[in-house]
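Every protein chain but one is kept in place in this view of the complex.
Here is chain A:
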Amino acid sequence: MGYVAIKGGGKAIEGAAEALEALRAGGSGSDPLSLNAIEHQLRLLTSRIMSEGGLYHPQLAALAIKQMQGDTLEAGFALRAYRSTKPRLLETPPQDTGNMRLIRRISSAFKDIPGGQMLGPTHDYALRLMRFELAEESPEPFRRMASTFLKNAPEEALPDSFPKVLDSLRSEGLLPPKATNRNPAFDITRDPLIFPVSRSAALATMARAETGSMLAIAYSNMRGYGDIHPTVAELRVGYLPVMLPHPVTGELTEAGEVLMTECEVIAMYEPDESESAKGAAPEFTLGYGACFGHNETKAISMAILDRALQKGMRDGPENPSEDPEFVLMHIDGVDSMGFANHYKMPHYVTFQSDMDRLRSTREKYGERGETPQEESHES
């Protein structure tokens, strides 16, 4: 009888890596992608990877995209793994997103908002018609595009920052006041989620969650497995100055900036029967979403889920999207894609055990004459 061994794993892995690299190069004799081209021309992809990788580093995100041949889950994963090698140096104080240098901000709640609506770079009202002229683009006009845009931009000076839309509603007393007792932020990279978790932990988990997973659960809430009819009070995209204490003076100093997307949704008021709310006038409720980079779908989904989870935490979940454990344990791309893919690994031993159980059970059925005896091809 022949001897069959599980051998040659090392060689197989090397061969697989070579085949993968060969496909990355392609057969067309094209030039390798530059990180600069990925970072800027695929800026929304880079945004997504930074956000899901939980690390603000556009160049490394671009490298991950290049290396993983455009697989978003793998690229976010590579960035996350790189992050595991880095110690946490300090905690930032809470950052004021009112100071964001905006490239876009809209409100769907009011026609006119202090500072004005600013549509900015968006596909929202673009016709999704294929632009065939981009198929063969000549480099010269392409390179001039940005400078031409800036030259033709109106001279009027834009303010450095814009007031938040919510502030005006808050001044009317239609919204709950800003939380004053600031507990330290929950750091999901240093502490595991043990349910029930704080809202801070939920927000942190969602901020680096996989866009599609979060969209799917938020969409279930919008469609009817939930009752949030959100109004986007404000969606803003821009560069947030990161303020850190100066190492010598302790004074808050701008250490850099991060591109980010922030969304605040308002949902209808609802009865609050808690002791603390007794006698208080009803107020709108809020949901908050924010993530690294320019990713509006993610920020909106997160804001809707934040509102749904707050309701679930208070009254008990009535829908999957209101259940913190259901939502927070199933939206991480690294976890879910890793586990889905691990099923490709050998499971010889467990399957052997499965067969043992099935055979034993079938034997007993056979003894009782309930199923035909299993055919035996055993040697």
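Note that in this section a contact is a pair of C-beta atoms (placed from the backbone, for glycine too) under 8 Å apart; a residue touches a chain by one contact, two chains touch by 3 or more; residues count from 1.
In the analysis below, contacts and distances are computed from a predicted model.
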Identity of the absent chain, which is to be given by its UniProt protein name, from "ABC-type spermidine/putrescine transport system permease subunit I", "Alpha-D-ribose 1-methylphosphonate 5-phosphate C-P lyase", "STAS domain-containing protein" or "Ligase-associated DNA damage response DEXH box helicase": "Alpha-D-ribose 1-methylphosphonate 5-phosphate C-P lyase"
Selected residue (touches chain absent from view) among A:22, A:37, A:119 or A:355: A:355
Residue among A:34, A:59, A:92 or A:148 touching the omitted chain: A:59
Touching the absent chain when the full complex is considered, from A:13, A:119, A:146 or A:268: A:13
Missing-chain contacts mapped onto chain A: 1-10, 12-13, 35, 58-60, 63, 77-78, 80-81, 83-88, 188-196, 256, 325, 329, 334-335, 337-343, 345-350, 352-357, 360-361, 364, 376-379
